[in-house]
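Have a look at this one before I ask anything.
Left out: one protein chain. Kept in place: all the others.
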Amino acid sequence: MAVRVSEADFDVSEEMARLTGDDTGIGGVSIFVGKVRGEAGAEKLVSMTLEHYPGMTEAELERIEAEAHRRFNLSASLIIHRVGEFKPGDNIVLVITCSPHRGDAFGATAFLMDYLKTCAPFWKKETLVSGTTRWVEARESDDEAAAAWVSIGK
Amino acid sequence: MAVRVSEADFDVSEEMARLTGDDTGIGGVSIFVGKVRGEAGAEKLVSMTLEHYPGMTEAELERIEAEAHRRFNLSASLIIHRVGEFKPGDNIVLVITCSPHRGDAFGATAFLMDYLKTCAPFWKKETLVSGTTRWVEARESDDEAAAAWVSIGK
Amino acid sequence: MTEKQSTGETVLRYFAWLRERTGLSEERLILPADILTVNDLLLWQSRRGHPFDQAFAKPEAIRVAIDHSHAKPAAEIGSAREIAFFPPVTGG
Partner (left out) sequence: MTEKQSTGETVLRYFAWLRERTGLSEERLILPADILTVNDLLLWQSRRGHPFDQAFAKPEAIRVAIDHSHAKPAAEIGSAREIAFFPPVTGG
């Protein structure tokens, strides 16, 4: 179990190799990479800034990760979330979960992303080609995705 | 869209970079890596051999991939399946799907794995520490996982 | 009620557009003794005058964390050392 908040980019292969190590009990590795999209609605994006709440972010990510380990049979897990200023195409977030069986890995990665999107204190601000800057608004669909786990997972 | 059957190992970061390219419409990348486990029931595994049906394998993987693109909003996808002889911890299969939104990527990767496990003509033979060799038997749970998509996906 | 709570300073932190609208990332102060819940605190902020009145005009759009944990409107402040105000999160 590990969480990291960092300005630096990550290398998926390196992180996966470090996480799996020589644990031959792992049969499935599920990975999610979230990236900055080049469009914000109808407008083109110039850059995106990610702000967070140091201290609470790490605590919240660790809580979410611990909950994933309670719900799923996991051998290992990793959450990396970047902060700072990014361009379209840049990596924002990496989640890796390892399990003996693929179902647990798939479920845990989806669970972690849904909760991360609704609980972890990060905020995105977009700078558009027009020069406008604006804070991204939370999406209802993300709340619903996270809420769905309450009924099916516990 | 791409499928590859190969004895060679794959590098997840390289394959992901090649697949996403400079497509800034991609917001989520879902990756699954299947690995050789070191235990087969109560016994320890020495090696695993993967046999396939050249010609049909590629055709079947392409059919499955095309179906995933019909069911999910995907920007790009990749399936690599290895064949040959492997040790515990070795990579067997890589699936990557890219989408504007994470839900489609998560769904497509799970769909591809479920169908690959029940439709793509690969067969595993285990060599155990005791010297026994045996063909792995298909798991009912894999058939059920694939069958579930018929009702919910179409 | 501990003595610490009634006499101690609380750190208030502001993030995203709450930081921008208040012009503050952080302040330390002694909260009025009659602020018992998160709701009380949000109401107090909205009556604090410029620029807080505008920043806290729509309390339903604001989330609160007490000592690094999400807190609901009815949650008690208790002996909180750090209280943060921010919009719904948008990471990932």
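Note that the chains are named A, B and C in the order they appear, and that numbering of residues resets to 1 at the start of each chain.
The rule is simple: contacts are C-beta pairs under 8 Å (C-beta built on N, C-alpha and C of every residue); 3 or more make two chains touch, one makes a residue touch a chain.
None of these values were measured; they are calculated from a predicted model.
One chain is not displayed; in the complete assembly it touches the shown chains B. Listed residues B:Arg4, B:His101 or B:Lys125: the one in touch with the omitted chain is B:Lys125.
The hidden chain makes contact, of the residues B:Arg37, B:His52 or B:Arg102, with B:His52.
Taking the complete complex into account, residues 34, 50-53, 55-56, 59-60, 81, 92-93, 113, 116-125, 135-138 of chain B touch the chain not shown.
Methods note: only the chains that are shown with their structure count from here on.
One inter-chain figure worth recording: chain A and chain B are separated by 23 Å, centre to centre, where each centre is the mean of the chain's CA atoms. Separating the CA-averaged centres of chain A and chain C is a span of 27 Å. In this assembly, the C-alpha centroid of chain B lies 49 Å from the C-alpha centroid of chain C. Residues of chain C in contact with two or more other chains: 92.
Shared interface positions of chain B, defined as residues touching 2 or more other chains, are 102.
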